[in-house]
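Left out: one protein chain. Kept in place: all the others.
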Amino acid sequence: MTRLTVRYFASLRDAAGLGEESLQTTAPDLRGLYAELQVRHGFALPVAHLRVAVNGDFARWDEAPREDSEVAFIPPVSGG
Amino acid sequence: MTRLTVRYFASLRDAAGLGEESLQTTAPDLRGLYAELQVRHGFALPVAHLRVAVNGDFARWDEAPREDSEVAFIPPVSGG
Amino acid sequence: MPRFALSEVSFDPAPLRAVLLDERAGAFAAFEGWVRNHNDGRAVDGLRYEAYVELAEKEGERILAEACERFAIHEARCVHRIGDLAIGELAVWVGASAGHRDAAFTACRWIIDEVKSRVPIWKHERYVAGDAGWLHPSPPTD
Partner (left out) sequence: MPRFALSEVSFDPAPLRAVLLDERAGAFAAFEGWVRNHNDGRAVDGLRYEAYVELAEKEGERILAEACERFAIHEARCVHRIGDLAIGELAVWVGASAGHRDAAFTACRWIIDEVKSRVPIWKHERYVAGDAGWLHPSPPTD
């Protein structure tokens, strides 16, 4: 079990109904973590459209979730 | 004989020592007029590097000098 | 002083431009994104930008540093608004000073393109018709 914080932005935040949550996961990697949360919150965005960040830096989907880390799923950006 | 006014700019003005002059010419076209003035004032710029304007609009070198017109020889520009 | 910043309030580009003034610089190019009253054929009432602030600031800073490496520019700056914006408001400002205009234009264009594609900022548009939505452009399929 890994305990961590997940942050949601934009449409993911709207779908989850919250900006962040603390949770425990048994997912082996961040891809698996997103799959779990996609089921829980009904996220429409496929993982292929997202990027993932850990502790404020971009990360790889095959990284294992780290204890006490902050994971953020980054929907396609639309600044500018 | 055609009587007209010629205006000089930038290095042509420096070489002529004046910004404009009234003169009479027998040159058949503006190219010939520049040739006359090149001799008179010792202009270094060849006609191929210049443009010519008549009464405030660009003109062609083969145009005949017009009575009472204002002719300007335009050295290579360097604005911006 | 950071080259990239997020701003929660409307800002004036004049002092940003002033920072880039440089006696060695002969050229300065700037880009501004303004909130348009329409998008994709729909009348827009206003919008909100949300950012993942910590990462947006880091990634913005990386883009500006990269621009200073890649192009023959003297300096560059970018500020991006977050929060609620009205029609006509300044959403993003980019400026670059350089010896010559080629580098100034190229860097300025590159910076805004990179900011739009890399910095975690999202636009939420409110339409005159009453609905609203997040803009999540589909990534290029490659």
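Note that the chains take the letters A, B and C in the order they are written out, and that residue 1 is the start of every chain.
Here is the rule we use: a residue touches a chain if its C-beta (ideal position, glycine included) is under 8 Å from a C-beta of that chain, and two chains touch if they have at least 3 such contacts.
These numbers come from a predicted model, not from an experiment.
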Omitted chain's touching partners, listed by label: B, C
Option touching the unshown chain, where C:Gly33, C:Gly60 or C:Pro120 are the choices: C:Gly33
From B:Gly17, B:Gly42 or B:Gly79, residue that would touch the chain that is not displayed: B:Gly79
Of C:Arg48, C:Arg109 or C:Arg126, the residue in touch with the unshown chain: C:Arg109
On chain B, residues whose C-beta touches the chain left out of the figure: 7, 9-11, 13-14, 45, 48-49, 53, 56-58, 72, 74-80
Absent-chain interface as seen on chain C, which is shown: 13-14, 17, 21-38, 87-88, 97, 99, 101, 104-105, 108-109, 112
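Following the convention adopted for this analysis, only the chains that are shown with their structure count from here on.
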Between chain A and chain C, centroid-to-centroid distance (C-alpha), Å: 26
Geometric centre distance via CA averages, chain C-chain B, whole Å: 49
Separation of mean Cα positions, chain B and chain A [Å, integer]: 74
Residues of chain C engaged with two or more neighbouring chains: none
Residues of chain B whose C-beta touches two or more other chains: none
